[in-house]
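Let me begin by handing over the structure; questions about it come next.
A single protein chain has been removed from this complex, and every other one stays in its place.
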Amino acid sequence: MKLIIAIIQPEKLTDVKQALAEANVGKMTVSSVIGCGAQGGYTESYRGAEEEISLIDKVRFEIAVNDEFVKPTLDAIIKSARSGKIGDGKIFVVPLEECIRVRTGENGTVAIG
Amino acid sequence: MKLIIAIIQPEKLTDVKQALAEANVGKMTVSSVIGCGAQGGYTESYRGAEEEISLIDKVRFEIAVNDEFVKPTLDAIIKSARSGKIGDGKIFVVPLEECIRVRTGENGTVAIG
Amino acid sequence: MKLIIAIIQPEKLTDVKQALAEANVGKMTVSSVIGCGAQGGYTESYRGAEEEISLIDKVRFEIAVNDEFVKPTLDAIIKSARSGKIGDGKIFVVPLEECIRVRTGENGTVAIG
Amino acid sequence: MITKRRIISFKDLYKMFFPALLLIGAVTNISAADAPVAFAEQTALDELKVSMAVGIDTVWVLLAAFLVFFMNLGFAMVESGLCRAKNTVNILSKNFIVFAISSISFYIIGWGLMFGNGNSFFGIEGLFFATGADNSPAIGEAYKGDYSAISWTGIPLMAKFFFQLVFAGTAATIVSGAVAERVKFHSFIIFSFILVAFLYPITGHWIWGGGWLQTLGMWDFAGSTVVHSVGGWSALAGVIVLGSRLGKYRSDGSVNPIFGHNMSLVTLGGIVLWFGWFGFNPGSTMAVGDGSAIAHIAVSTNTAAAMAILSSTITSWLIQKKPDLSMIINGALAGLVAITAPCAFVSIGSSAVIGFIAGILVVLAVLFFDKLKLDDPVGALSVHLVNGVFGTLAVGLFAQDKITGAATGSGLFYGGGFKLLINQTIGVLAVGAFTFIAAFAIWHVIKLVFGLKVSREEEIQGLDIGEHGMKAYPDFQGFITK
Amino acid sequence: MITKRRIISFKDLYKMFFPALLLIGAVTNISAADAPVAFAEQTALDELKVSMAVGIDTVWVLLAAFLVFFMNLGFAMVESGLCRAKNTVNILSKNFIVFAISSISFYIIGWGLMFGNGNSFFGIEGLFFATGADNSPAIGEAYKGDYSAISWTGIPLMAKFFFQLVFAGTAATIVSGAVAERVKFHSFIIFSFILVAFLYPITGHWIWGGGWLQTLGMWDFAGSTVVHSVGGWSALAGVIVLGSRLGKYRSDGSVNPIFGHNMSLVTLGGIVLWFGWFGFNPGSTMAVGDGSAIAHIAVSTNTAAAMAILSSTITSWLIQKKPDLSMIINGALAGLVAITAPCAFVSIGSSAVIGFIAGILVVLAVLFFDKLKLDDPVGALSVHLVNGVFGTLAVGLFAQDKITGAATGSGLFYGGGFKLLINQTIGVLAVGAFTFIAAFAIWHVIKLVFGLKVSREEEIQGLDIGEHGMKAYPDFQGFITK
Partner (left out) sequence: MITKRRIISFKDLYKMFFPALLLIGAVTNISAADAPVAFAEQTALDELKVSMAVGIDTVWVLLAAFLVFFMNLGFAMVESGLCRAKNTVNILSKNFIVFAISSISFYIIGWGLMFGNGNSFFGIEGLFFATGADNSPAIGEAYKGDYSAISWTGIPLMAKFFFQLVFAGTAATIVSGAVAERVKFHSFIIFSFILVAFLYPITGHWIWGGGWLQTLGMWDFAGSTVVHSVGGWSALAGVIVLGSRLGKYRSDGSVNPIFGHNMSLVTLGGIVLWFGWFGFNPGSTMAVGDGSAIAHIAVSTNTAAAMAILSSTITSWLIQKKPDLSMIINGALAGLVAITAPCAFVSIGSSAVIGFIAGILVVLAVLFFDKLKLDDPVGALSVHLVNGVFGTLAVGLFAQDKITGAATGSGLFYGGGFKLLINQTIGVLAVGAFTFIAAFAIWHVIKLVFGLKVSREEEIQGLDIGEHGMKAYPDFQGFITK
């Protein structure tokens, strides 16, 4: 089992969700983050003082999947989140040792979906 | 050492915190997320247009624990977060290679608590 | 490759970002969390009712780095986030199996930076 | 109401005399003094005097009414600000629609029940749609029509109606806050309609419409009882029938604070209400006269509010260890509610004392109602019920006969003995008993027929999604990427 | 405007007579009845009468003007609340600066074009800076100056100017909401200047400035057409030229809801607008007289708003399954816009019917414009255009001759036949055609010269950062650690 963490552009949220659904990945946890990378930021100006904002709004996906789902999930995300512009984001894959469904207490691969 | 990630229903936050305390797990990081899974969403309607909201508010726990604490922590969460209804959430366990306490620079198992 | 997760005091955000830049770590994802640990909370009082707030605002860094960058990154964070007071925070290091740049599809160590 | 007829009879004498004169052609006390030759000019002068006064008085009453209307904003902001974000759309909707409901129900029958000529208990003539016979702005003897009880003011019928309408609307908005965050939208609408169509006008008739309390000599200048405590009693009944919000009281019986979501809105609302009160109290003269009464009332009203802010700040500081803004704002409103009945009958000094007491009362009342597990998210009971009662009784304590013209007789502290205080107490008890029992029954019927409380799930998710399918702050609740 | 001159001529007769008399020294109908000896006193009496009236009327008109000015807050809050947080600074800036623009452009030339003596189409005399010859407060025959069309009210020139200015400002703010979340800041400013300097005054001259529609006998008491539909037509042209917001319409053609970010502000704005309307409509008498007209108008205005709230709630409940607060508030405004033209010409009962219809119309119109893919974030078209037109036609249907004094003749439903309805229709069509075409051309020119829509990237990031370099709620958008 793997835990897939993907950082994408906010406006891609629905597309990615869509694409994941088509890849039969229907369960995920999403959060609002700010990120900094190659993408240039912008300047905010207030009452004559300026500030360079380099942390830009992004959306973070956290998806636990069984090994056979890793590839399709990654492909779905890449396909749907890519605009080709700097700032498209990253995907990280972390080993997942255990997964438990709170409702039933089931664990392991059956608990993921 | 393990990093335990738990996604639960917002209204269970205090109960889970309570249960963890009783299990002598007093340190944690919590964040606000939205999640999608088996639980059905709801429809928002605005000025005649409708939208299906499938990403529902959840609370995310991130708890680093030493191995002997994994079981009690999981049990505490399951016990306290379970309502038996769809949407109760998931727990993920990820291997934790290192843990450092910023204040002191201590690391490893001593730094966790 | 490692995924470094750091929880710090909000007011240290700019310092840490600064220090990371100096350590040539320019890419990161940041989020707003609340945490509970040794640091004491405070009491909120409203219309005669009181509540003990033990979950305090923190900032969470998530940084994917290649192995040779782990040490400098940790040092940079510790150095810049430390105030010596309880509540300074924690750093967690998790194994990172894969990293993909959405824009290009590149993966592995090249995709991190 | 007698209150005001007296004010007039002492302050705007001419008003009582000349119209009569103009109609029955008698000789006025003034022109009597002059040579007959001057008579023609004299009457011309009188005519002018009256016609001018009608214009000025109408402008004053309408502008005051606009200010009172504006209090709807104050209530909407205070009440939504003191509740949670997830219930904001619902509270705003209730407060926005409730004045529309009031406008219609008061127009259909409320006005007639309250001011129509009738028996000691309710109006009978000109009952529907304010369309009874009426020769306003004729006043006093000269008035011929179905609404004699309010014929002491020389303004057009529609001006009288509109001014009274905005008062009726206020009573209904009071209830909205107390039952917030759990009441079903349509059930609240139904109750509001009944309140303004029947409950409010009936007790209003007793005190302002020529009913038995007015005859008895119970004085309520601008409505501590007629408006505020009536709203308060109805709210109390609602809170009891409805029960408290989920999680308000911990298993150990202690109170779990449910924080209001927006103190900026609460403060905004508080200042708007204070502003509107300058229409509510001074406007209740419904005549300008020589201006001294309205000026006095403006100052007594403001002084009471100011003192109540100080005393509620101190009380909250002492009890809660830190000054609680929500308590301070409740304090200001408490002072305003308390001075509403006595504002024209007491000295500025007395208004300061009344305000000071009100500010302490409201803080203690909030804690008290929570002890009783009566869950009132916005403090409506502490502000409008407790201080509506206190303000009405305060007349019996602090009144100074004719201080602005009204022959109230003096209160206990000014050598008037217990007479006035007893009348006030009778009024408080009678109105309280009637309104509470009737409201209690109505809430129950509504509960049986339509249901009253939303489901546990809806309460957790919030009434905004449940009742309206939308959020108040979509960009800040959860997050949106549009 | 004739409307009002008639009101005066029937209700404040003396106003038309005495000043003339005072100047030409003739004998008045009243003093004529008296013995010559009484003459001196009589004139003194007349002088007093007039001088008093000037004071009262000026106070009334200025206070009403302040209320109308305050509507700027209402528009700013409703419009920003119905848009997204990321565009809030931009919308607020537009609404805040637009009244400044209007103040200047109306002062420079707008007032002159609208009220200056001229031909049937626009004013010519005293064109610039409201500095034409003028002997206000003299009225009727006695008036000598460049602004005869508005000489029916006996107040100082600056009072007339200020009251008309706040109306002009309203027309411009209407446009702001419809083009929100995508229009370039400076392009909007330019359009607003032109609108208030030329478009608004020209059609205004037709109806209120002695132009051809006024002569024809088209009646618009407080501006359903002059103010609201003119704003609406300009907005419609803007929406068409500008195109819709990114992502408003899904590929499948369905509508993607773009939620307003702050329902508390929307409600606040709605109540403020309702409050301001009590200056807008009753104030348009521009004279107090015996107060009966302004009282009637206050009640008809409020009744229409109340009924519109109920009907829009019901309609929205039926169509959307749950009552949508944004629709209910649009409903209230729809009722107010619809009653603006007829408020002084119809009975309270009729105003209830007009309001009820307006509330239904506005909900259907919102759905309708979305079907046409005309993207109007705040419903400005449905409120101001659709109901501005409806309200103007309603005069032709519900008018009752002289109900508050104005000799409108009766409408279709009151035995007046089609005459009035036809005049109203001509007015609606003429003003609509002229304003829409002119506005359409102007928007196009601005588009070519300065550009109209911000870039896709800026629209995604939000106009606040793009146009102003700042956020409206930095502590809640993303997060800040200062």
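Letters are used for the chains, namely A, B, C, D and E, taken in the order the chains are written, and counting of residues starts over at 1 for each.
Methods note: a contact is a pair of C-beta atoms (placed from the backbone, for glycine too) under 8 Å apart; a residue touches a chain by one contact, two chains touch by 3 or more.
Predicted model only: the values in this text are computed from it and were never measured.
Residue-wise, the contact with the chain that is not shown comes from D:322, picked out of D:250, D:322 or D:373.
Residue D:294 is the one among D:294, D:362, D:428 or D:446 that touches the chain not shown. What chain A contributes to its contact with the hidden chain is residues 44-51. With the whole complex as reference, residues 11, 34, 42-46, 55, 57 of chain C touch the missing chain. Against the chain not displayed here, chain D makes contact via residues 30, 34-35, 37-38, 41-42, 45, 48-49, 52-53, 56, 59-60, 63, 67, 84-86, 247, 256, 258-264, 267-268, 270-272, 274-275, 278-279, 282, 288-292, 294-296, 298-299, 302-303, 305-307, 309-310, 313, 320-326, 328-329, 332, 348-349, 473, 476-477.
What we mean here is this: only the chains that are shown with their structure count from here on.
Greatest Cα centroid separation from chain B: this falls to E.
At the chain A-chain B interface, residue numbers used by both copies make up under half of all numbers present, so the two copies contact each other through mostly different positions. Interface repeat of C-D: among B-E, B-D or A-E, the matching pair is B-E, sharing over half of the residue-numbered contact pairs.
Interface comparison, B-E versus B-D: the higher number of contacting C-beta pairs is recorded for B-E. If each chain is reduced to the centroid of its CA atoms, chain B and chain D end up 50 Å from each other. Between the CA-based centres of chain A and chain C the separation comes to 18 Å, rounded to the whole angstrom.
Chain geometry summary: the mean Cα position of chain C and that of chain E are 55 Å apart.
Along chain C, residues 31-32, 94-95 each make contact with two or more other chains. For chain D, residues touching at least two other chains, in rising order: 469-471, 479.
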